[in-house]
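Take a look at this one; I'll ask things after.
Removed from the display is one protein chain of the complex; every other protein chain stays in position.
We call the chains A and B, going by the order they appear; numbering starts again at 1 in every chain.
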Amino acid sequence: MAKTDLLFYLSAFLFCSGLLIIFTKKNAIMILMGIELMLNAANLNLVLFNFQKTGMEGQFFALFVIIVAVCEAAVGIAIILKTYHYYHTSAIDQISDLKERP
Amino acid sequence: MQEIVLYIFMGASIAAVLVMILNRNIFYGALALLICLISLAGIYALLQAEFLAITQLLIYAGGVLVLLIFGIMLTNKISGKPVLTDSHNWFSGIIISTSLLGVLLFSFQQTEIMIAQSNLNTTRNINNIGIELMSTYAAPFELSGVLLLVCLIGAALTASSFKKKTNG
Partner (left out) sequence: MTAAEFPSSFFLLALILVSLPLASACFAFFIKDKFAWLSPVVSSLILLITFILSVVLFFQLDSQSTNKFTVDWFYINNKSITIGFLLDAPALVMLAVVSFVSFLVHVFSAGYMAGDRGLVRYFGMLGFFTFAMLGLVMSSNLLLTFCFWELVGFSSYRLIGHWYEKPAAAQASTKAFLVNKVGDLGFLIGLMILWSISGNLEISSLTQISSSWLTAAGICIFIGVIGKSAQFPLFNWLPDAMEGPTPVSALIHAATMVAAGVFLLVRIESLFTPACLVVISVIGSITAVAGAIGALFQFDIKRILAYSTISQLGFMVMAIGLGAAEGGYLHLLHHAFFKAGLFLGAGSVIHAMHQAQLQVHGALDVQDIRNLGGLRKKLPITFLGFIICAAALAGLPLTSGFLSKELILADMSAWASSDISWRWIVVGTAWLVTFLTPLYIFRLVWFVFLSKPKDEIQLQEVPLIMRIPVLLLSIGAITFLFAQASWRLTSVIGRVLPSSNHLDVVTTAVSLILISTSLVTGYFIYRQKKLRQQSNLLSPQFYLDWANNQTIKFTFFLSGIAASFDRKWIDAFIHGVAYVQVTLANIVGWSDRNLVDGFVNGTAYGARGIGAMTRSLANGKIQSYLLWAMAGLVIFIFWILY
């Protein structure tokens, strides 16, 4: 379909909005969601190229991306839980132990 | 017909993303992400990547989202009030995102993407995927298995809290 070209723009948009979510949201879970969004935007891109080319590498790549994303989400959640227990807050900007002390 | 569905899915995902950006409620953000993922799955299906669409639905919508919602529950004090977060860095974030978007869009415009017509006729998609998975992509397949295992163990260990045995 010729209109699939629009999907490129969609994937770019999704990617950048995911970036925006990462930049702006204070909650750690929201950042994780932003990451998932970015990954999905990349997936969309891959599938799109797969649709437009011969061969099935795109799908496989997207499949493995999904797998890795899942792993990373799981570990991320675990880390967030740990930091939440340690710092008693889930707002990222309050965790600044690595701040450069004068 | 397909185009309309395509536009519906596209619009849904865009709307969901907008909700995610603008709404301060985390839970609504999670639900919006769910809708976005589902619409993405639909788009995958329209793009003749059915296995991937199913996988997407199963894993993302059913696993990762649940996981995220669990995370939300566990990291916020649930007290009946909706969990709201603040947001900051709007200015610089929008600048950078917009510029990156501009770059990507512009580069998309510049490329001429040839559409291979021969790919339009694939019937036994899942069959092929299975065969390829076991032959051509066997190594990544096994490795992803190992990866999953490691992540499983790692996440479990990380998330649990060890009580140190105190002497005396």
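Everything below uses one rule, namely that a contact is a pair of C-beta atoms (placed from the backbone, for glycine too) under 8 Å apart; a residue touches a chain by one contact, two chains touch by 3 or more.
Nothing here was measured: the structure is a model prediction, and the numbers come from that model.
Summary of contacts with the chain left out: across B:100, B:133 or B:148, the touching residue is B:100.
Contacts to the hidden chain, counted on chain A, fall at residues 19, 22-24, 31, 92-93, 95-100, 102.
Against the chain not displayed here, chain B makes contact via residues 88-89, 92-93, 96, 99-100, 103, 107.
Here is the rule we go by: only the chains that are shown with their structure count from here on.
Annotation: 7 Å between the Cα-based centres of chain A and chain B. Listing the residues of chain B that touch chain A in their complex gives 2-3, 6, 10, 13-14, 17-18, 20-21, 26, 29-30, 33, 36-37, 40, 43-44, 47-49, 51-52, 55-56, 59-60, 63-64, 67-68, 70-72, 74-76, 85-90, 92-94, 96-98, 100-101, 104-105, 108, 113-116, 118-119, 128-129, 132-133, 137, 140, 144, 147-148, 150-152, 154-156, 158-159, 161.
Residues 1, 3-10, 12-17, 19-21, 23-30, 32-33, 36-37, 40, 43-44, 47-48, 50-54, 56, 58-60, 62-64, 66-75, 77-82, 84-85, 90-91, 93 of chain A are the ones that touch chain B when the two sit in their complex.
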